[in-house]
Structure formats: structure tokens, C-alpha cells
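Only a single protein chain was left out; the remaining protein chains are all shown in position.
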Amino acid sequence: MSENDTSWMHTEMGSTTPTTITVCGMDLADDIMGKISFTDLAFRMVAGRLPDERESVLFNAVLVSLADHGITPTVLAARLTYLGAPEAVQGAIAAGVLGGGSVFLGVAEDAARFLDEILGELLPVPDDLELHQAASEALSKLRKEGRRTPGLGHPVHKETDPRVPRMYELAAELQLLGPHLRLLEIVAEVSEQTSGRRLPINGAGVAGAALADLGFDWRIIRGFALLARTAGLLGHLAEEMRTPMAMPLWQMVEAGSTE
Amino acid sequence: MSENDTSWMHTEMGSTTPTTITVCGMDLADDIMGKISFTDLAFRMVAGRLPDERESVLFNAVLVSLADHGITPTVLAARLTYLGAPEAVQGAIAAGVLGGGSVFLGVAEDAARFLDEILGELLPVPDDLELHQAASEALSKLRKEGRRTPGLGHPVHKETDPRVPRMYELAAELQLLGPHLRLLEIVAEVSEQTSGRRLPINGAGVAGAALADLGFDWRIIRGFALLARTAGLLGHLAEEMRTPMAMPLWQMVEAGSTE
Amino acid sequence: MSENDTSWMHTEMGSTTPTTITVCGMDLADDIMGKISFTDLAFRMVAGRLPDERESVLFNAVLVSLADHGITPTVLAARLTYLGAPEAVQGAIAAGVLGGGSVFLGVAEDAARFLDEILGELLPVPDDLELHQAASEALSKLRKEGRRTPGLGHPVHKETDPRVPRMYELAAELQLLGPHLRLLEIVAEVSEQTSGRRLPINGAGVAGAALADLGFDWRIIRGFALLARTAGLLGHLAEEMRTPMAMPLWQMVEAGSTE
Partner (left out) sequence: MSENDTSWMHTEMGSTTPTTITVCGMDLADDIMGKISFTDLAFRMVAGRLPDERESVLFNAVLVSLADHGITPTVLAARLTYLGAPEAVQGAIAAGVLGGGSVFLGVAEDAARFLDEILGELLPVPDDLELHQAASEALSKLRKEGRRTPGLGHPVHKETDPRVPRMYELAAELQLLGPHLRLLEIVAEVSEQTSGRRLPINGAGVAGAALADLGFDWRIIRGFALLARTAGLLGHLAEEMRTPMAMPLWQMVEAGSTE
């Protein structure tokens, strides 16, 4: 790179002049505000195109399915951080986001990646027979490596994760049940057949498959889970302002640790 | 607190059983997915009630108005963090969120708080005369303390921030132009009259006022700005994956610093 | 700023050539490694000069006094974040750092700032009479504003925070008991005399005063508290790897919240 090459100083996300603001090539005031929903704009920013009405419904369903699960480790981390720095709510949100790693939220990404890599080896529109064959091979490879199947199994929802049948129902209604969602069903079937043990599809897995069918690269899928979770964190922080949980939580553990 | 008091272990955000997931008192699969948009759920989580249709339009308009501004310091921080830890996208998002402090995103909160404190001294439905009087007093107090007026002035949009007239137009159309938005207009007028210098309302200020008119406490308003910005960060990170900016940026400054 | 002005691309912190690394103007391999301790280098990086031997002892005493306090909210936040993202230990440390706001660690900064502002109004080497007078005025100003005295009072150490007499003893031995430390003692005395209630100096307050006497600007003092705390966070994370606390903590609160 020449020292004077500034071509990398470029973004298609947006720009500003004294009289206009442009976001994703659209005029923010005239074309977006009051006309495009926040969720559709989020889709547009990452995908490079607006969703159609059906895609918007499925995308919203994915985001709400990931937004909150009551008390989670990330929620507790955010509340405890707020206790120490209430003047910097961005820190509490960041702390809540930082727990979104491999163990919990990463599952959506892992499932999308797993399905994507299988599909990448197949022809564009695989039929169920091909998917079955590919799923069998992928599962026996995972088994040899001693790895778990991304997107299957849940510590609480041992029979059925209620988000899963609903997502499939919606995707079918909207005619958006694409190859990632279909393959995930087949993976669950083959897994049960070959292991003799039912591991239901989990909510993160179906969310990852639905986002992949909407066209998103698996590398950004964890980001959508974090966007969804940020809304949940706001709800928890607003509740923490009214009915604090962090202080008694800390006091309890502190007392327990000094006995 | 007795050591056995566990009443603080309580949230109204959500809970899970083996067969159900409840979010804000609603069944996630049956009542939310496919029925309630992500934005409306975010509103519900913080406000404790769903928005009506008009409120939803204004709330979406606020969020899209805050979602992205092209190249900002927080965007650069997120991209630079991604360069060092691409396997942990939650860290890049957190780094981007952490710049949302007093200087940029805090303005929405500051404006809402400023307006809220003035309105808190007045009777419930103040008329314009009362608002003028109260604005004059508040501005002369700020002037004595050498402080700037929250919500006024913008380094680039010196005449008019294009988001502002659009937000007022929308709020009026939706019959949601409440006392915070009205007071902000009057503050801008009085400020120009008394100082002889026009400082236009800025986009963060009008967003803060609109959120306050929607019923949100000023303490959580920065959180909505951060939620909105998280969508923008996702867009920038997806772009960074395709066309990296962080590496040449770093190399340029590094080279410049060693000359 | 001209577009071609790159004079801001400058740091005195360090630079690299193919054969050398320079840190703070010294050769890293020849002049620092094996010769200058990490703590002294940290002092040098911020102060622009190396500490002498006595200063080094006091600086180390301050850092160890702030490094850990057993179970704190920030420690819990770090452990909970590690649970979700064990592959990204930087996120757990960041989450632990983010709770270092106004409520806990900010106290060191607040105390230093409070003392600094009082001393800034006095002549360079004030005697005790002047300090008494200035302390009285500052305390009555705080009282009028309904604010607490930075650096006084502790929820657990109601009589004496054990770090405080030890820090004064050390500072006296090392002949480093400067005006900030002296003023803090006088503030505590005057506070007790005028209120009739003993509020002991707390450990964060004495740390802030000692750092200010070492010549550090109050704006960076919270940073040293965070550096010290980072060592404590590493200890807790290493312990969390061996004997996990985050998982049972979460499970307990989760169970309690769904009863």
C-alpha cells in the first residue's frame, strides 16, 4: 500500500453533509425515518438489501426468539456491572454482550457454520436424499472427533424447544423454509436414528439456520444474537433500576465466602 | 436482609420451563414469534407495555435515526478490535458500545434529562407560555454555570440537522408531539433570542425528547441509542469482513508515528 | 488542521524498527528487561519519569492495596462472563474492569480530585493551619450540597480500614507523606469534629491521596486502580478454571427466579 493510498477510507454504510445524512445509500430523513423499521434497516445494513415482507417477518421472529431468557449469566454480569458504574450504562451493556461467546450465543453461529459447510459440498438445490446422505457423513465425522452436533440438545428443553416447531411453522407459511432449516431437521432425524437417543433441535440452532437461509454469512450471525440480546439487557437494566438484584446477590455470595 | 430471603431473585423479564418460554408475561412461541416485531418487544421490555401502532412508528423512527453515521470513533474502535480478535465478535461490538459516553450518544440522555427536570417543576399539561418562561429560566441558569444547552448545536449540521424537522413532522402526524418535544423547540427559540445566535436542535436531542415523550425514563435512554448503534456496528463489521479498514488505518498511523 | 498534517501521529510511548524496540525512550531488550520492574515501568509510562526507590515502594503498596477484596461485584461479573466465553479471556477481564465506575473504584479518583482542588487554591507548601481552614470550608460546602466526603467511610471497616494506618506509616517512613495524604487526615479530623461522627478514611481514599502525592493527575488515578484490579481478576479467573463459581451462582438465581 502506498502511503498516499487512502482508498481504504471508504464505507458504504453512510455519510453526512451539512444538510443531509445518507444511510445505506438512502436519505435518512426522507427515505428511512417513518418508512423503514429499525429491524429492516438492521437487515439492510448487513445484507446490503432490504428484506421483503415475508423475510422481515421471519427475521423479526428470529430476533425476538433470541432477545431474552430471564436470568442468564450475561444478565447477571450486566446487572453487577451497573451496580459499580451506574453512570456508564454502556459498560453494563458491554459486560452483558461479552458473555456472548462459544458456550451460549455462539451456538447460533456454530449451527449456521456447520450447516453451511455441509451445503457447500452439495449442488445448489439438494434433494432430501442428498441431504440425508450428507448429514450421515457429517455426523459420523463429528462422532469420530468426539464433538457435539451444533444446534442439537438443550439442558432444559429435553423433549422440544418450543421455539423450534414455531420457527418451522412460520418459515413454511412464509415459504422461507430453505436448505439450512431443512438440513437441520434431517440432521436431528439422522442423529436420533444412529445414536438411538433423541436430541431436539435447540432455539439457537434453529435461529442460526433461519438466518443462514435468509442469506447471512455465518460469520455475522453471532452479531444478530447479540443485537437481540441487547434489547433484553435494556429490559433487565431498567428493571435493575427499579428492583435491584445485584446488591443482594453480591452480599449473599460475599457472606457465604467468608463463613 | 435475612440470609434466607431470596425474594430479590425475581424478574418479570422472562422464565423457562421444560416445555415453555415466557417473555414479559407472554408465551414466546405462541404470542410473540411472528406476531410482535423485535422493536415492539424492545419497547415492551423497557416500558412494561406494548406500544400502539403510532408509538411504534415513532419509536422505529428514533432508532433508525440513531443507528449509524458512517465513520465514527466507535465504529473505528469496533473495527480495530475485530482486527485483533475476529473469533470474538462480541468483543468488537462491546468496544463499539463503550464509546457511547458523554460526548456523543450521551447527548440523547442529557437532553431528555434536561427537559424532564424542567417539566418536573411544572403542572402536568403546561401551555406554551409556561414552557417559554421555564425555558428562559433554565437557559439563564445554564449560562451562569457556563454549561452548554443539551440537545442544541452540531459540528456539521450548522443550520439544520435533517433528522429534526422530520421527527417533528412525524410526531405531529402521529399526534405524539408531547411536552418534551415541544419544550425542546421552545428552548431552541429562546436560546436564539437571548444569545442572538442560532443553535439548531440536534438529532440526538430530538431523539431523546421523542423517547421521553414516549414515556421512557431518561436513565435508560442512552441504552436505546446503544441498541440502535449496535445495528450500525453489525453493518460496519460485516463490511470490515469484506473490505478491511482497520489494518491500513493502523499501518498508516504506525508508520506516521515512527518517522 | 490541514489534511496533510500528520504531526498528531506521534507517541512517546514506543516504537519499533526491524532490529530494535524502544519503550519510553529506552531500549526494551538492553535497558528494561531484567533491569526495570513491571511496576516501575508502569509508573514511568504514565509519569514520564522513573520512580526512585522510595517512590517505588509506596507505589507498589498502593497497587497491592487495591488488587483484590475477595468476592466483589466486578469479580462475579468477570467469572460469569468467563462461563459464557472461556475462549476469550479478554472479555472476562474487560467485564471485570467495566464495573470500576463511580461506586467502588472511582472513589480513589474522587478523593484525589477533591484533595487536589482544595490544594490548588492554596500556596505550594501549606501548613496545617491552612489545611485545617481549607478542609473546614470544603466540608461545609459539601454539606450544603448534600454530598458525601470523598475518601471517608466504609460499609465494613466502620472503625478503621486497616490499609489506612499502614499506608500512613509507610509514607512517613519513606518521607513521602505529602500534602494530599496530610490533607486527607485533616479532612477526617475536621469531619469528625463538626459532625460528631467518626467516618474513617477508606482504603480507596488513601490510595488516591498517595498516588496524587506521587505526582499523578487525578484523571489517570482510576486507571491505576483498574491495573491493580486486573491482577486480582486474573487470580479469580485462574480459580474459576479450577473451582467454578459462576455456574452454581447462575443456577441458584435462575431457580430462585422461577419458583
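Lettered A, B and C in written order, each chain numbered from 1.
Going forward, a contact is a pair of C-beta atoms (placed from the backbone, for glycine too) under 8 Å apart; a residue touches a chain by one contact, two chains touch by 3 or more.
Keep in mind the model is a prediction, meaning the values are calculated, not measured.
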Touch with the missing chain holds, among B:Thr11, B:Ser56 or B:Thr74, for B:Thr74
Residue list for chain B contacting the dropped chain reads 70-74, 76-77, 80-81, 83-88, 91-92, 94-95, 98-106, 245-246, 249-250, 253-254, 257-258
Listed in rising order, the chain C residues that touch the chain left out are 1, 3, 5, 8-21, 23-24, 27-30, 32-34, 36-39, 41-42, 45-46, 57, 60-61, 63-65, 67-71, 75, 88-91, 93-95, 97-101, 105, 156-160, 162-163, 165-167, 170, 203, 217, 219-220, 222-224, 226-228, 230-239, 241, 243-245, 248-249, 251-252, 255
Logged for chain A, residues touching the omitted partner chain are 6, 9-11, 15-17, 85, 87-88, 90-91, 94, 98, 252-253, 256-258
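Everything below uses one rule, namely that only the chains that are shown with their structure count from here on.
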Residue numbers at the chain A-chain B contact, same meaning over half shared and different meaning under half, come out as same
Distance in whole angstrom between the CA centres of chain B and chain C is 32
When centres are defined as mean Cα positions, the distance from chain A to chain B in whole Å is 23
Residues in chain B with touches to at least two other chains are numbered 9-11, 15-17, 88, 90-91, 94, 98, 252
